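Every protein chain but one is kept in place in this view of the complex.
Let's look at chain A:
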C-alpha cells in the first residue's frame, strides 16, 4: 500500500502543476486587478499606479509571473508557492493571503465538520430505514425529503432555513438562532458556556443547510447499498439460520453497506469545501467561501490561485484517501 500511495502522490503532483498552469491563465484573463484603482476619483497619481503594478508583478509577462508564483525566484520575498508564499494581494499589504486562507479554512472546517457528521449520521439512519421498509410510506416520505433537499438551490434552501429560524425566534420571543456570522461581538468577554451557546446559535442554521444538501444524496447511496446487501446470499443465509432480523442488519448487513458510502463521503467532503461558498455567503461566515468570493470581486489573482490550489489539493488528497479506504474496509481489495 505504501508503494501505491507514493505512486499516487507522484502522479498527483504533475496533475496539480498542470491544473495550476491552466488556472493561472484563466485567472489572468478575468480582468485587470488594478481596474478599480485606475478609475478611482480623484484619479491617483500615475506613480501610485506604477508602484502597484510593480508590487503585484503586473509589470512582468504571464510566464514570468507564473514562474515567480511557483518558485518565488526573482521576487520580493512575498511570492513563491514552493516557499510557502502565496503572493501579494491587490488589497494591499494588510491582506496576507496565506494567513487569510488559513483563517478561512479554520472557520469552514468548523462548519463542514459539523455538517458532515450530522449529514452522515442522518443519511445512514434514513438510508437503512428506507431500505428495511422498502416501498412503505416512510420510505416514500424519506425519499421525497431527500429529493426535495437535493433539488432545492442551496441559496434558496439557506434563505428558507434562515426564515424558519427567525420564525422560531419571533414565536418564542427569544434569540435561539443567529442569522449572520460565526460568533457575536465581544466573545472575549464571554464565559466558556456563553461562548458555547453563542457559537451553537450561530452554527445551527448554516449547518442545517449544508447538512441537508449533503444528506440528500448520501441517503440515496446508503439506501441502494443497503438494499443490495439485504438481498445478498449471506444475509439470506443468516436469516434462514434463525438470526433475528435486527441483528442481521446491525452486525452483518450495515457494515458491508457502509463501504460505498464511506468512499463517496470522502470524495464529497472535498466538494463540500467548494459548496460551502454559497452557504457562507448567505450566513456571512468568514470562511473559505467568503475568501473566494472576495478574491473574485477584487480580481485578486494570487488569492484566487491560492483558493483554487487548496481546493485542488483537497480533491486529490480526498480521492487518494477514498481509494485507500477501499482497501481498509474491504479485505478483498489489495494494492500493489
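Odds and ends about this structure:
Here, a contact is a pair of C-beta atoms (placed from the backbone, for glycine too) under 8 Å apart; a residue touches a chain by one contact, two chains touch by 3 or more; residues count from 1.
Heads up, the rule we're going with is that contacts and distances are computed from a predicted model.
The UniProt record for the undisplayed chain lists the protein name "Peptide/nickel transport system substrate-binding protein", from the options "Ribulose bisphosphate carboxylase small subunit", "Thiazole synthase", "Biotin transporter" or "Peptide/nickel transport system substrate-binding protein".
Only one of the listed residues, A:75, A:127, A:201 or A:260, touches the absent chain: A:201. Touching the missing chain, out of A:48, A:113 or A:247, is residue A:48. Summary of contacts with the chain left out: across A:32, A:64 or A:330, the touching residue is A:32. Residues touching the missing chain, restricted to chain A, are 30-32, 34-48, 51-52, 91-95, 100, 155, 159, 162-163, 166, 169-170, 172, 174-181, 184-186, 188-189, 196-198, 200-201, 281-284, 286, 290, 293-294, 299 (touch as defined at the top).
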